[in-house]
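A single protein chain has been omitted; all remaining protein chains appear in their positions.
Our next item is chain A:
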Amino acid sequence: MSLPSHLQNNLTPSEINFMAENELITILPRYSMNKIELIGTKVPALRAMRREEIPLWIAVVLKSQDKCSIVPPSWLNLTYLKEKYDEEIRKPLRFSDLPPNWLEVSKILLAKASDDLADPTHQLRSILQDLREIRLVKSRKGLRELNESNIQLNGLSLLEINELRPFVLTVMNKLRLLHDTIAKKDSGDADNVSDDEY
């Protein structure tokens, strides 16, 4: 049909990646280039060795042609991520505040611009994986709190939410339906005592 059912009510990881590619990132151009007018954004005139902020996907294009180097975002380094990791361990009931698309951006940068990162990539990869796993464990534990009306999930990134979504929504929907029948029964109980049998 017009939209396959696996796409309904959920996003695919590649769609989330696609959205993250429009995040602005700072680059250090090696050549000059005229400015480009795009539909979504505007690419300013680039001058060699002058920092500019452009969408990530353009940065990756330029990078693949060796026309710029990418300045990694302030959170993508070992010290900062270690700190966040410790924070995750220290506060078992909270998620540390990483940028909402840390997984996607770090993945793209590690794949396309690994030579611009300050720290060795294998160490970065391993700390990112650690962070991801500890957060995954936490969010799984949090599922115990599911109820029929609402929950709060501050600090989770879009990709992590997306993993939880099918489960959380189905469970909450079922709980809601169960809850509704109880509420109906309560009001109908007055003149119908035989409900006790069930």
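Just so we're on the same page, a residue touches a chain if its C-beta (ideal position, glycine included) is under 8 Å from a C-beta of that chain, and two chains touch if they have at least 3 such contacts; residues count from 1.
Assume contacts and distances are computed from a predicted model.
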item	value
Undepicted complex member, UniProt protein name, chosen from "Rab3 GTPase-activating protein catalytic subunit", "Protein PBDC1 homolog", "C-CAP/cofactor C-like domain-containing protein" or "DNA replication complex GINS protein SLD5"	"DNA replication complex GINS protein SLD5"
Where the missing chain touches chain A, by residue	1-3, 7-11, 15, 18-19, 22, 26, 31, 33-34, 36, 38-41, 43, 50-51, 53, 57-58, 61-62, 65, 67, 149-156, 158, 161, 165, 168-169, 172-173, 176
